[in-house]
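Every protein chain except one is present and positioned as in the full complex.
Per-chain residue numbering starts at 1, and chain names A and B are given in the order in which the chains are listed.
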Amino acid sequence: MESIGFLIDGFALAIQPVNVIYAAIGVIIGTAVGVLPGIGPALTVALLLPVTFKLDPGGSIIMFAGIYYGGMYGGSTTAILLNTPGESASVVTALEGNRMARSGRGGPALATAAIGSFVAALIATGGLAFLAPVLVKVAVKFGPWDYFGLMLIAFVTVSATFGSSPLRGLTSLAFGLWLGLMGLDQLSGQARLTFGVPELLDGVEVTTLAVGLFAIGEALLVASRHLYKPEKPIPVKGSIWMTREDWGRSWRPWLRGTLLGFPIGALPAGGAEIPTFLSYNIERKLSRKPEEFGSGAIEGVAGPEAANNASAAGTLVPLLTLGLPTSATAAVMLAGFQQYNIQPGPLLFTQHADLVWGLVASLFIANVMLLVLNLPLVGLWVRLLAIPLPWLYAGILVFASMGTIAANPSVVELLLLTGFGAVGFLMRRYDYPVAPAVVGLILGPLADSALRRSLQMSLGDPLILVHHPSSAIMIAIAAIALIAPFIFKGLSRFRQDED
Amino acid sequence: MQLKTIQTANRPAAVVAVVLFAIAAVTWWDASHMTARATYGMSASAASYLVAVFFVALGLAHLVNAFKPADIEAEAADWGAIGWIGVALAGLIGAIWLGGGFVLGSTLLFAFTTRAFGRRALLVDLCFGAVLAVLVFFLFNKLLTLALPMGPLERLF
Partner (left out) sequence: MRKFFGRGLAAVAVAGLLAASTGPVAAKDLELTITAPAGAGGGWDSAARSLQEVMMATGEAKSVQVVNVPGAGGTVGLAQFIGSAKGNPDQLFVAGITLVGASISNKSPVDLTQITPIARLTGDPLVIVVPKDSPIQTIDDLLKTIKEDVAKTIWVGGSAGGADHILAALVTKAAGADPSKINYVAYSGGGESLAAMLGGQATAGVSGYGEWEGQIKSGDLRALAISYPEPIEGIEAQPLKAQGLDIELVNWRGVFAAPELNGEDLEALKTAVANTLKSPQWQEVLKTRGWTDYYAPSDEFKTFIGSETERVRGILTSIGLAN
């Protein structure tokens, strides 16, 4: 195969000592900045982009690959240990990961995240190298109706994150949907729920909601309990490494997460969040110990974290082949390419083959480096929990608010962050799950515009949603997933009656 | 409070129900005032109406729950601590609003948050916070050329 030859050339470029050093520096600073609470990969990459400008294009892109994967990886560390995901794709990781960390199993949680990310990124980078041209042809065929079908599936699976009460879960979801309405409607330019505040016209940033609900809400909750039942996080209980059982329970979720994450990440409007929800739901269904979900199931970390990283590699498919950035991180990377007058697109693979394959090769190298760097660091990260609580949470608040200020230095944004923090606290206090709100904010606007684009293209005929076989199948899957549990419940009750 | 006079077994659920109805009303009102109409397909207001209806349904369900015994018990909370974090965040927002800059705001945020967690060494924590904020400022503003809000302190550097 031609690609293999190119890939070998790429490795020859990436393996040069100076380039390996660039990759190592990229991985280290990417992890270091990404690990700060409230600062996700997009901001990490945006912050560190100027650092790479001083290098030649090859070196810069290689360092960039390191920063990208490093930032992705660093984001999950704080999600697991401190329940403060810096971006929406780590929200699901925080669900089970933080439960594990609280019961002293932070080490295995971090390890399964690290190894899962490694496995996923390895496979997905391979997919990027060999499947990109094929995938992209399928991806552009994905019409608005297909996106609508995908959103329906995602909506149905959200129920996995609802916790003890469906009513409270739905209420949380509705809150997210409501926030999703805010701002200018993309299709018609109509302002919704902006109350004349111009800062609201761009809508609510998902990061602001995630950081507010999780980081600030969490800090408020811990503070409110401090006096009555002081909660001392347990840094380590038992081994900080994964046991044989942990391995046995992790490897399948890693692979399944990868299979979900890569193709959805490659869709022009797929994103990293949807595969993490889907993966969480699937792992919960397939787990041999579903009762552990909600109190720290390792599958719930392994699957979504693999999905998250695989989708990060998937994002590079439309970016490199179409010049189409599908996530905030990818948009910053595009700016990075353009800095060198390199326009990603159909001609990139022919005009700048050396660069592309150098990038792919350095993604492999960065990935290996991350594993080498981070597995030994697991012990160190876990020690973060040994910082006295007042300083730990004060630090979290400083970094979380800084992330918001850095993205948009406006008082309105800070007020929103504080407001979401207060809501997050109340939701936790009265046992409302917070993750569905984030999900609602992400999916709501996507579903809304996908449906309306479909109807606009069909001049108002709703049958367009079932005319296309692909969307018809997805809508059917969503319907079955919604109804099946009730039928099964009914059947088992029926059988019980017979007994 | 009027709610107390009615026999409610689960007061939080009743409060949530009222909030949900209020949001539904606001959303409906907002949707009914939209002017842009889609030439083909659905207008932007459709989603708003849908969400408003969803909220009404959830509000009704909460209202039903309000008359049932609560299935969860809200634990005792240290409202003083919450207040201190509120002061901390207000310190940050105030500093940014009034042009006090990032370092001042973050220092206040840090110091008052530690107070919320029961530390009384305000002066020490102010120093700690200031050191952290200055370090962050150097790292992000100087090294990574990120525009953080500037105040009198930042202009010294």
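Note that a residue touches a chain if its C-beta (ideal position, glycine included) is under 8 Å from a C-beta of that chain, and two chains touch if they have at least 3 such contacts.
A quick note: this is a predicted structure, and the numbers were derived from the prediction, not measured.
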{"item": "Neighbouring displayed chains - absent chain, whole complex", "value": "A, B"}
{"item": "Contact residue for the chain not shown (choose from A:G10, A:G58, A:P85 or A:P144)", "value": "A:P144"}
{"item": "Option touching the unshown chain, where B:W29, B:F67 or B:F138 are the choices", "value": "B:F138"}
{"item": "Option from A:H226, A:R284, A:R428 or A:R453 whose C-beta touches the chain left out", "value": "A:R453"}
{"item": "Candidate in contact with the missing chain, chosen from A:Q16, A:S103, A:S159 or A:S410", "value": "A:S410"}
{"item": "Interface residues of subunit B (partner: the chain not displayed)", "value": "36-37, 39-40, 138-139, 142-143, 147, 156-157"}
{"item": "Positions on subunit A where the hidden chain makes contact", "value": "25, 29, 46, 51, 54-55, 139-144, 184-189, 191, 198-199, 201-202, 268-269, 318, 322-326, 331-332, 334-335, 338, 341, 343-348, 407-410, 453, 456-457, 459"}
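Convention: only the chains that are shown with their structure count from here on.
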{"item": "Rounded Å distance between subunit A and subunit B, as computed from the means of their C-alpha atoms", "value": "23"}
{"item": "Subunit A residues within the subunit B interface of the complex", "value": "47-48, 50-51, 165, 167, 170-171, 174, 177-178, 181, 185, 187-190, 192-193, 216, 219-220, 222-229, 389-391, 393-395, 397-399, 401-402, 405-406, 409, 411, 414-415, 418, 421, 425, 429-431, 444, 448, 451-452, 454-456, 458-460"}
{"item": "Residues of subunit B that touch subunit A when the two form their complex", "value": "12, 16, 20, 23, 26-27, 30-31, 34-38, 40-48, 51, 54-55, 58, 61-62, 65, 71-72, 74-82, 84-85, 88-89, 92-93, 96-97, 102, 106, 109-111, 113-114, 116-119, 125, 128-129, 132-133, 136, 140, 144-149"}
